[in-house]
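A single protein chain has been removed from this complex, and every other one stays in its place.
Chain IDs A, B and C follow the sequence of writing; residue 1 opens each chain.
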Amino acid sequence: MEEIKTDILILGSGGAGLFAALHAYDSNPRLKIVLATKGLIGKCGCSRMVQGGYNVVLDPKDSVELHFKDTIKGGAFINNQELAWTLVNDAPKRIYEMETKIGCFFDRREDGRIHQKPFAGQSFDRTVHRGDLTGIEIIARATDQVFARDITVLEETRGLELLTNSNGDRVVGALLMNIRTGQFIVVKAKAVIVATGGSASMYKISAPSFDKTGDGMAMCWRAGAEFVDMEMLQFHPTGLLAGKSRLSGSVLEEGLRGAGGRLYNAIGERFMERYDPERLERSTRDRVARAGYMEIMAGRGTPAGGVLLDMSHLGAEFVESKFPGMCERVRDIGKDLAREPVEVSPTAHFQMGGVRIDVNCYSSLKGLFVAGEDAGGVHGANRLGGNGIADSTVFGARAGDAAAEFAQSQDWVPVDQVQVKMFTNNVLKFFGHADGPDVYQLRDELKNLMWEKVGVVRTGQKLEQALKRLAEMSEEVERAKLPTGSLRGYNLALNEILNLRNQLVVAQLVAASALYRKESRGSHYREDFPETDNQNWLCNIFMRKKGDGYFIETHPVKFTRLRPEDVAAK
Amino acid sequence: MLSGWTWLFQRITAFFLILVLGVHFWVLHYQNPGEILVYADAARRLQTALFLTVDSLLLAFGLFHALNGLHNVLEDFNVRSRSITAVLLLVGAGLFIMGIYSLWQFV
Amino acid sequence: MTLNVKVFRFNPETDKVPRFDTFKIEEFPNMAVLDVVMNIQNYHDPTLAYRCSCRIGMCGSCAMYINGRPRLACRTQVSSLGTKDITIMPLPNLPIIRDLAVDMEPFFEKYKKIKPYLIPKQDLKEPVICKPDSGERELIDYMLECITCGACYGACTMVATDPHYLGPAALTRAYCLIADKRDAATRERLVIVEQSEGVWRCHTQFNCAEVCPKKIVPTQAIQQLKKRCVFKRLGLFRG
Partner (left out) sequence: MYTFKNRSQVWDTVGMWAWLFHRVTGLALVFYIILHIVLMGTSLLRGPETFNSVLGFLMGSTLFLILDLLLAAAVLYHGLNGIRILLFDIGIGFNRQKEIFWVLMAAGLVIYLFLLWRVLPEIF
């Protein structure tokens, strides 16, 4: 078995992974850094799929306090305020870094300065962008910079498990698998940064790329890290509906609503007038998504189960020049975004919950750093559009800096070969399964189950049903069959099994946490507890592994900078 | 590293050839179709300075354009060697000398 | 409607020559070729290997040779092919890992050769002021949309015949950096692209532009580079 010894191991090559690599390297170029990514570097994951843009305070008329307030308000007051404060304060630094060091170039205003466009839920137009496909520019340029540095990149190499010491409180490396050859790689690392993204792909209608299946979260869970607010999973209000095509669920960016796009139900009502008469379509994602969902459930949706996004009143020329990428995407399904209404549906998009971290991305396990969507707490109960890529780059960079510092003061800890053996057997066993459940059927079932029972609108009863079935499925997936004569290398069926195994872990955390929170807040909506209960639930839900089950508890939110009443008073 | 220069010269010769080759063709092949070219005509023409210059340039530029074109094709197939370049240069030089010699004997 | 799909199969561990497998797939509305490939892999033959990530034309992982051209599988609607017979092969000019998945390494090796990263000027401290109507970035602005999918690389005859040719994508990136006023390594990059394996191998065939899913015309970037190389030779190049 191949063994690699490195100072820092980074899993994932989205915004968080790449910025972690760049910052770790730049803070000490003598450190050995290995970056493993499930697909091709910079191509897999969702940062590249960022469309709208990047929230940042650049204009003198804007302020970080305002950005902070919008973020906390958008997050329904359960954000970790120190994390959110870090986000809004570091974001301008990262944008400057991207423009002057990394080589990104964002759209400009008439006067030649960086343009900022309106996004939903914000008190100021602060979203920096490059057209309507911003992620390509950020991630492609950051990837180019990785090429400039002596960083070992393992492409098409997935993380399987984190390796821990005998006490289980120190992460000492990770077990990886080269997807191309099917060979295992043991990486012994002083610090491991997990930045592989969330697991929203476990929903029937979902936005993320296909390779993002909550691997990092599941690995961290199994290694024993503490999680926070896992019930908080965002649905984006405007996912494209394209029937059975895999294009379904892909996001039509928030800027469309920011620019004045309108939402109608099938009988022609501008339904946001009923749900948020003040902000209408520019309301936060949780509200708009839920409104759309309610309309569809009430039978006022289109036959295909969607609502209509209409841009045509803004003028075809305007729409085509501002949103060329979106127009092109919609044209793929034979519709004209600039001239006619397009069918959209809420689509599972982003997990606000995740591994608990502090402002330097330290998790509850020593040697384990977590950044990006895998980490929780920054966005509270709902993330603002444009805060996502800000999150991954800000905390990716911080994780890189912190891990570099950590690695300099630490030594390697021996890898437990018994543990490695156990983990590899847990993968190799599938090659002996000539018969068993079909992984693709299980996957399709998971997607439907999550959509129906752990979706936009939840009830205690549905969540209990879901938990029961998820537990069964977790056992079934362990018996899943592989086609006879399957090879080790490039075995997509095997990878699907491993994906599903991870998704099931995350799915159970989401469902269990959702069952626990007996109120509605932000993205989490309980039909049986439809009110927001500030009396009892201004708190975060923490979970960690305990035997085969889990330990769950709540802690009140620490209002270190802003109290709910401060905002309400204004 | 001559690539840049040869590329540029390939363009210059191309431009010249487009202009002059048409005339060359017209005069010798199509102006009087059916009339057979005779030595005396050629000899008379080549005594005028303009014709002599143009024909000499045509010879030089045509040869360069052709042989450099061939060299390009070989490079496109990743055939790169000094000896090939040398052979093409020699062939070009030989043909050029012979051509010039025969053009200039009427002066 | 039933599609007749021929899929290229090759496993270097066991096969000497590739073969084609044929599948009958039911077409549904808005079906992209990627849907076809996933359908085959999910429900017909799980041993099929291919690569994809984002499925909406942003990552550039799923370029394949579909009905005679390199295309992004996710952005190629079955209905746009104008036929029910689909032949899917891996991206040309690259070594095959398995079936439809190619090794992008040669492509990125060349991409790395031109130093694809911004080497910022020393005095760059804050975002440059650049008016959109100044025309400064008029050409490079749309060329920056490149998603390094390799379709151009797979379509280029010069890449097919000369394994050393840098290819359209790398040269386009080189041009974007050379024309970027923030960059300090302009001459260094010009020296790289003016080698005989560089810009001079382009013979304005336009196959790259024809297949680019982002509608970039690499030929134009390469012409801009040729121009600068010649100016540099003539001692007229500044910057």
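Simple rule for what comes next: a contact is a pair of C-beta atoms (placed from the backbone, for glycine too) under 8 Å apart; a residue touches a chain by one contact, two chains touch by 3 or more.
These numbers come from a predicted model, not from an experiment.
The chain that is not displayed touches the following shown chains in the complete assembly: B, C.
Only one of C:I96, C:A170 or C:I192 touches the chain withheld from this view, namely C:I96. Touching the chain that is not shown, out of B:I36, B:A49 or B:V107: B:I36 (per the contact rule at the top). The chain not shown here is touched by just one of C:A155, C:A174 or C:V193, and that residue is C:A155.
By the touch rule set out above, subunit B reaches the unshown chain at residues 11, 14-15, 17-18, 21-22, 25, 29-30, 33-34, 36-40, 42-43, 59, 62-63, 66-67, 69-70, 73, 91, 95, 98-99, 101-103, 105. For subunit C, the residues touching the absent chain in the complete assembly are 8, 10, 12-13, 17-18, 65, 68-70, 89-97, 102-103, 155, 157, 160, 203-207, 209-211, 217, 219-220, 223-224, 226-227.
Assume only the chains that are shown with their structure count from here on.
Centroids built from CA atoms put subunit B at 66 Å from subunit A. Per-chain CA centroids place subunit A at a distance of 28 Å from subunit C. We define each chain's centre as the mean of its Cα atoms; on that basis subunit B and subunit C are separated by 39 Å.
Looking at subunit B, one finds that none of its residues touch two or more other chains.
Shared contact sites, meaning residues of subunit A that touch two or more other chains, are absent. The touching residues of subunit B, counted against subunit C in their complex, run 1, 3-5, 7-8, 72, 75-78, 80.
Residue ranges on subunit C touching subunit B, taken from their complex, read 158, 161-164, 194-196, 198, 200-201, 203, 226, 229-230, 232-233. By the touch criterion stated above, subunit C contacts subunit A in their complex at residues 11, 13, 28-32, 34-35, 38, 41-43, 45-61, 74-75, 77, 79, 97-99, 101, 104, 111-112, 115-120, 124-134, 137, 144-148, 173, 177, 180, 182-183.
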